[in-house]
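What you see is the complex with one protein chain gone and the rest in place.
Up next, subunit A:
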Amino acid sequence: MTLAPLPYRVVDRRDETHDTVTLSLEPAGEALGPFAPGQFAMMYAFGVGEVPVSVSRIPDGQRLTHTVRAVGAVTRALWTLRTGAWVGMRGPFGTCWDLAAARGNDLLVIAGGIGIAPLRPAIDAVLAEPHGYGRLNVLAGARSPADLLYRNEFPTWERPFSTVTVDRPDDDWTGRVGVVTTLLGEAHFTPADTTALVCGPEVMMRATARDLIHRGVRPDRVQVSLERNMRCATGHCGHCQLGPLLLCRDGPVVGYDRAEPLLSVREL
């Protein structure tokens, strides 16, 4: 892990939606250490600022892949980067999806919005080792059909079930409509032997975790990825504190048994 940003060059950019881009980066010299699914980097847009962004694919070699949604000054600056542009990178930071604990279990990968990005490397890892896990289900929610990320990858994840649902369909949409938890009734899993990886807005993660636990999934086997503002990312500044946890160090991936009491749970 390095404390000063290392220069990386954008070698490829792929527009996923109107506000989201996937950037492939290669180091100018020294490279960051290897990332695990669920971990994040601090991406520095020169002259603008630095933000945490998860790895959204872990290719062989030194290349890094991140998917960024433009929501504010820094992410917008990253979103505008063209091939050949430079960005400063620190990392890897944080905890990863605990796939070792999920071995042999059925897997539910449940994403809301940009939350599919940190989950994609976990899906890749499971697919690379098909006999290591039980049944893989990928359930994703998005605002509208135009906001769906990695749409062309969903068919390759169909083992045995992957589908997307949107909140706001357009007239051409023939897929599912509604919140992502409505797909759980169709997923293929045995609750007592299931691990769930959940990432999305906090309200969505709480509703999903509650539903899963109600169905019999153990709270410690519901892994959620929590977000708080970050600055140092090294466990020193306290910016990312959530109760006793520093999320840059003890998170972002946390078991729901630990996360639940820390999140302000108010009934909708």
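Note that a contact is a pair of C-beta atoms (placed from the backbone, for glycine too) under 8 Å apart; a residue touches a chain by one contact, two chains touch by 3 or more; residues count from 1.
One rule holds in what follows: contacts and distances are computed from a predicted model.
> Of the options "Cyclic nucleotide-binding domain-containing protein", "NADH-quinone oxidoreductase subunit C/D", "Amino acid ABC transporter membrane protein 1, PAAT family" or "Cbb3-type cytochrome c oxidase subunit I", which is the UniProt protein name for the chain that has been left out of view?
Listed in its UniProt record, the absent chain's protein name reads "Cyclic nucleotide-binding domain-containing protein".
> Have a look at A:Leu136, A:Leu183, A:Val222 or A:Ala259 and name the one touching the chain we're not showing.
A:Leu183
> Quick one: which of A:Ala70, A:Ala85, A:Ala125 or A:Leu263 touches the chain that's been left out?
Hidden-chain contact among the options goes to A:Ala70.
> Consider the whole complex, including the chain that is not shown, and state which of A:Glu26, A:Asp167, A:Asp193 or A:Asp257 touches that chain.
Touches the omitted chain: A:Asp167.
> In the full complex, which residues of subunit A touch the absent chain?
Against the left-out chain, subunit A lists 18-19, 70-72, 76, 79, 112-113, 141-143, 147, 165, 167, 169, 171, 173-179, 181-183, 185-186, 200-201, 203-204, 207, 268.
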